[in-house]
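As you look at this complex, bear in mind that one protein chain is not there, while each of the others sits in place.
Chain naming follows the written order as A, B and C, and within any one chain the residues start at number 1.
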Amino acid sequence: MIIVMKPEADQAEVDRLLAQIEAKGLKPLHMPGSERVVLGALGDERVLAELSLEADPYVESVKPILSPYKLVARDLHPHDTIVKIGDASFGGGRFGLIAGPCAVESESQLLASAKAAKAAGARVLRAGAYKPRTSPYSFQGHGPEGLTLLAEVGREVGLPVVTEVIETADVELVATHADALQVGARNMQNFALLKAVGSVAKPVVLKRGMSAKVEDLLLAAEYILAAGNDQVILCERGIRTFETATRNTLDLAAVPILKKKSHLPVVVDPSHGTGIRDLVTPMALAGAAAGADGLMIEVHVDPATALSDGPQSLYPEQLLALGKQLEAMLPVLGRSL
Amino acid sequence: MIIVMKPEADQAEVDRLLAQIEAKGLKPLHMPGSERVVLGALGDERVLAELSLEADPYVESVKPILSPYKLVARDLHPHDTIVKIGDASFGGGRFGLIAGPCAVESESQLLASAKAAKAAGARVLRAGAYKPRTSPYSFQGHGPEGLTLLAEVGREVGLPVVTEVIETADVELVATHADALQVGARNMQNFALLKAVGSVAKPVVLKRGMSAKVEDLLLAAEYILAAGNDQVILCERGIRTFETATRNTLDLAAVPILKKKSHLPVVVDPSHGTGIRDLVTPMALAGAAAGADGLMIEVHVDPATALSDGPQSLYPEQLLALGKQLEAMLPVLGRSL
Amino acid sequence: MIIVMKPEADQAEVDRLLAQIEAKGLKPLHMPGSERVVLGALGDERVLAELSLEADPYVESVKPILSPYKLVARDLHPHDTIVKIGDASFGGGRFGLIAGPCAVESESQLLASAKAAKAAGARVLRAGAYKPRTSPYSFQGHGPEGLTLLAEVGREVGLPVVTEVIETADVELVATHADALQVGARNMQNFALLKAVGSVAKPVVLKRGMSAKVEDLLLAAEYILAAGNDQVILCERGIRTFETATRNTLDLAAVPILKKKSHLPVVVDPSHGTGIRDLVTPMALAGAAAGADGLMIEVHVDPATALSDGPQSLYPEQLLALGKQLEAMLPVLGRSL
Partner (left out) sequence: MIIVMKPEADQAEVDRLLAQIEAKGLKPLHMPGSERVVLGALGDERVLAELSLEADPYVESVKPILSPYKLVARDLHPHDTIVKIGDASFGGGRFGLIAGPCAVESESQLLASAKAAKAAGARVLRAGAYKPRTSPYSFQGHGPEGLTLLAEVGREVGLPVVTEVIETADVELVATHADALQVGARNMQNFALLKAVGSVAKPVVLKRGMSAKVEDLLLAAEYILAAGNDQVILCERGIRTFETATRNTLDLAAVPILKKKSHLPVVVDPSHGTGIRDLVTPMALAGAAAGADGLMIEVHVDPATALSDGPQSLYPEQLLALGKQLEAMLPVLGRSL
């Protein structure tokens, strides 16, 4: 329920209503605006009806929130949320490039790849210490040591870092080392993990599940916001379809739909979205043109020896070229790298 | 690697080779057969090559395991695995019916539904205490209290119980109350959870993910077996496709393929697989005809008031009728309820 | 619009109303029942409103047809339609087996395969003279000569024949040689072809398109019925999904849904539906158990040399075994081969 207060309502009246909402077992939201205050109440709306808020002398109007996701919807929050990872901003016209190798493999590999990312204009370094792998016999990541190494390399090159967390028990450790946490596609509906990352004070990059509808992704984000963390970046990374020419089908139309339905920033991952190096650059440009607030791209100094995802990793010079193309194209579209 | 021993190899030779395999950091497997002993070695096969097992005087032949899943494949394990939940058997010609409400709602609802399940021939009671829900505002289950209630009702009606676990931290608690653990479709690639259920001594019902290929499901099962638990039942419950007439598309061809590639039993869930009550019975019969080792079906004494999945829950009399049809049809197909 | 006449309405009243409906440019339908007469009127229902049929003294009630397909829906036609191909009946509890090779290759191949089909209990012989092939360089069928050969072999073994027509211009020729026409999956929305087969007096087997929803299939059938031919058998033959373990994903839930929504018989093609010989028999049994009115199966005397679809063709002895299993299973399900 969205409650718009009358202009004359002062803080005492606002507090009184918030307390009433809370007393009914609902979650109160306080959204002070430039002209008037808006309150929200989440939960069973039949309960709220008992308060007869429409009759309150300080309430101008009451209307239901129709979308199933309340906190991520634009209804209650019409302006773009800008999420910051270190100094990098995503959303509200700000475009950010996240780049790095798929996995933390060794110090030399990571450092060289991180330097390549930075040289190309990346504002955030990505690399996985915990790798969710389809087979138990594939490289599973270096775990805690990988985390430490990633944090060190990030400091050395001067970039904040984002890395995946795959288990509730690891959330705290990952949050102490990384500037942002990533929830991977396979865990998009691991609701325990969503609640856990919702309780830390670090931004979260939430990747769309392979069979998740746009609405499922927004509801997954809702879990994180409902747990108290509104620093969420949504990431389109491709869905599963019958097409076998690409690893996944990158659903770029999800970008403008997500932006329309939600205030959260949206980034595109053309590396996992295509699985093919030659397609990464055109699909990165396409993602930017479709309205994305940023990109997440795999780069590796030696893709042929990568322990995972080599075939989709750009060479450093390809990322450099992409950075230049983005620099030229984004201003034409009213945004900047 | 599969190592076939010569007929003259005695236990001492077998132990010697198993020790050599282990010393190389590989996982040794011992498979004594009626005619001769077969050993397995899992891990990096290049390492194994250093042992030159082909040259060993007690080794008849050495051949690689080609499938990416080693423990669940029929290569190393040609006979059907029979998994038991309480007294109910699944696999090897034994067909088991698992039934119950979607969620533990109340004692009276659960007890009445459990009695209906038993009356219809169910050998295992199902009901969820932890419910993974797409929306954070949907009923999330009664948690630990639901577990206790489920165990009590199971004892009262005399049926073993299976229930879903959605979080690594809950595995131990669920394992103390339930006779079998279920990993849901959304968690099929929650690898931390797979490893956790792999370390308990209870059977696991592993549901296929909504966008999981048959191979992905087998590799997810491989995580559980590789962690030490070979009591796994695979469950086909529908995949996501463009068809909107049903909640999911029940991929029954997965049943004979899974049975061909793996020794693990396979059950079918036509309730989630269709989402529509009227389709549950025909698709249950179709699943049995396709070769399934059992069924998992939702039944509710009052579907109209169910807190979740009411539209796909059978009425008790419908389950009773289905039980009778299965009883008549299974013997024709060479199996029995 | 469905118009239920009062019991006292005689033929003159019925004729008067049918004429009124036709005069408005709508298509009148006459459905005499055992107790009373029901009329239908297809077209723009706003036009019909001008007739004020509710006020007619011989009309009991008027209600709109809600489904977008009028003629194939059960609303206007609650009883199963039984379609006959030669002596073989499909629908209304009658189960028919259609079998034969994918393509007419040679007289000896066709004759031997036809005998195998008949020996196994097939009531209709199938084989393609015109083959729609993804590549222009694949075998395209023997065309008119293949048609003649098929008709001859059908007569020789005493089975009616069904064969695919892929082009409007060929409809007449195919209809003179074959007892039933097949519209293939790729042509399910070739509306010109649907209209053409709708104007001949031969039954039509209409295969579901690879990306066709159940509703799309029903609307495609509606084209044929609207053109005047109500002898249509619907065929589920698999849809395109992300799963690559099978050629297509056989959507057996479509069978009970189609039967629920439409009065037309439904057959299942497990050969194209799986693309894998070993899966044909289990999925054929599953299709029968799901409620299909028949099966369409590829059999070939020498699959290894087949010019198309060899890997999915049963050997004669496999079809024979399937025939016996169907004979045993169908009576349990209340039907007979």
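Simple rule for what comes next: contacts are C-beta pairs under 8 Å (C-beta built on N, C-alpha and C of every residue); 3 or more make two chains touch, one makes a residue touch a chain.
Just so we're clear, the structure is a prediction, and the values are computed from it rather than from any experiment.
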Any idea which of C:His77, C:Arg240 or C:Arg335 touches the chain not displayed? C:Arg240
Residue in contact with the excluded chain [from C:Gln109, C:Thr163, C:Asn190 or C:Ser308]: C:Asn190
Which listed residue, A:Leu17, A:Ala185, A:Val214 or A:Leu314, touches the chain dropped from view? A:Val214
In the full complex, which bits of chain B touch the chain not displayed? Write them out. 240-242, 244
Missing-partner contacts on chain C, residue numbers: 42-43, 68-70, 132-137, 166-169, 186-187, 189-193, 209-211, 216, 219, 222-223, 226, 239-240
It is residues of chain A that touch the chain not shown, namely 211, 213-215, 239, 241-246, 249-257, 260, 273-274, 276, 278-279, 282-283, 285-291, 325, 328-329, 332-333
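Here, only the chains that are shown with their structure count from here on.
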Which chain has its C-alpha centroid farthest away from the centroid of chain A? C
Rounded to the nearest whole Å, what is the centre-to-centre distance of chain B and chain C, using the mean of the C-alpha atoms as each centre? 38
Taking the mean of the C-alpha atoms as each chain's centre, how many Å separate chain A from chain C? 49
Roughly how far is chain A from chain B, centre to centre by C-alpha average, rounded to an integer in Å? 34
Got the chain A residues that touch at least 2 other chains? 240
